[in-house]
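One protein chain omitted, others in place.
Entry: chain A
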Amino acid sequence: MTATISPKRVSEAPSIRSNVRGYAERVRGGDMGALPAVFGLVVLCTIFAILRPSFLTAGNFANLFTQGAAVTVIAMGLVFVLLLGEIDLSAGFASGVCAAVLAILLSSQGLPWYVAVGAAILTGVVIGTGIGSIVAKLGIPSFVVTLAAFLAFQGLVLLLVKGGTIIAIRDETILAIANKNLPPALGWILLAVGVAGYAGLQLLRARKRAARELTADPVSLIAVRVGALALLGGLAVYFLNIERSRNAAVVSLAGVPLVVPIIVVLLLVLTFVLRRTAYGRHLYAVGGNVEAARRAGINVDRMKISAFVICSSMAAIGGVIAASRASSVDPNTGGSNVLLYAVGAAVIGGTSLFGGKGRVLDAILGGAVVAVIENGMGLMGYSSGVKFIVTGSVLLLAAVVDALSRKRAAATGLR
């Protein structure tokens, strides 16, 4: 601070330029946000598109969404735990356990899909409550608790699916989640509703703030944001609506995959919780400074437990999507690389491992990076060995970016 008295609350009218300048300042100060993920996404897509033209086909584009959906949903839940500076290593197999519950209720009990899905999510809630309580009340590092849970859940999945058999899923509704598409027209309608809703909310907010003489976003900036959303969404819907069936006369394959609106709805709900409710504010506060949060009267234990509950519930939803995509549940559902991909997705997207920083949208961007790597390297014909190494390197790179940007922020006094 310059200790001299500066003019009364320098409030220059916000414009596009001042917003761009503010963003550039933040990036220079080490607050990279989602920039590395977006940059990585562009680079990866360019490389794969040049090396393997099939990467750019409509069929592959749709494939990317269904491929990455489960991991992305788990990553969205992980953001809540990471925000507190904790970690949940059991999220992968938690999704496996929930998927197994779903499969058993569907196939051997013959229950309707909504009961099975409800039970799967309830299983997630129970798992999250258990892990969260142990972490919060006993004060054991979440790393250890969830590592133990990771092993235990791996065993639990094995027991649930009876030592390695595969439970097939035949329920039409569950199968539709990861395998069916929206009718092309509905895709456009939903996009239009979404863009219009976003524009309306932004304008309403700006007008309300202006009425109270608070600094409001200028209409030009709102127009740019809405335009960008409409453009990106429009391109996505356009490509996804292209017929991608080899034999369209027999079976038509076009439209936005069903998982996309599911993820968008989850994104909206979770983002609302984080940004617009006191609960979300308190979550950031606990991640930023536990002591300050405690003195402000926030029940830190309850925040921790709730974050783990949200994480495991999202893992359950991820498990349902994974089961739908594989049309079955086996002992490896939610196993092998799922957890590391999910943590990677959250961190690559810009969620800090140190807590207090991150958005749900980051997890989706990071999930896209992970999905593109997985998909592109598959198209290039690399073995899973190479895929693991590359994904691991990217995760490490993301953690390095996180740590370095923290250091830089400390140096520039921004954190």
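The definition used in the following text is that contacts are C-beta pairs under 8 Å (C-beta built on N, C-alpha and C of every residue); 3 or more make two chains touch, one makes a residue touch a chain; residues count from 1.
As a working rule, contacts and distances are computed from a predicted model.
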Study note, to complete from the structure: UniProt lists the protein of the undisplayed chain, choosing from "Acyl dehydratase", "aminomethyltransferase", "Phosphonate transport system permease protein" or "ATP-binding cassette domain-containing protein", as "ATP-binding cassette domain-containing protein"
**Study point:** Chain not shown: contacting residue from A:58, A:229 or A:409
**Key:** A:409
Check your understanding: Among A:180, A:281, A:302 or A:408, which residue is in touch with the absent chain?
Key -> A:281
Review point. Which residue from A:42, A:214, A:269 or A:389 sits in contact with the chain not drawn here?
Key: A:214
Review point. Touching the left-out chain: which of A:19, A:271 or A:289?
Key: A:289
Point to revise | Those residues of chain A which, in the complete complex, touch the missing chain | key: 1-3, 5-11, 29, 208-209, 212, 214-215, 276-278, 281-282, 284-285, 287-289, 291-293, 295-298, 356-357, 409, 413-415
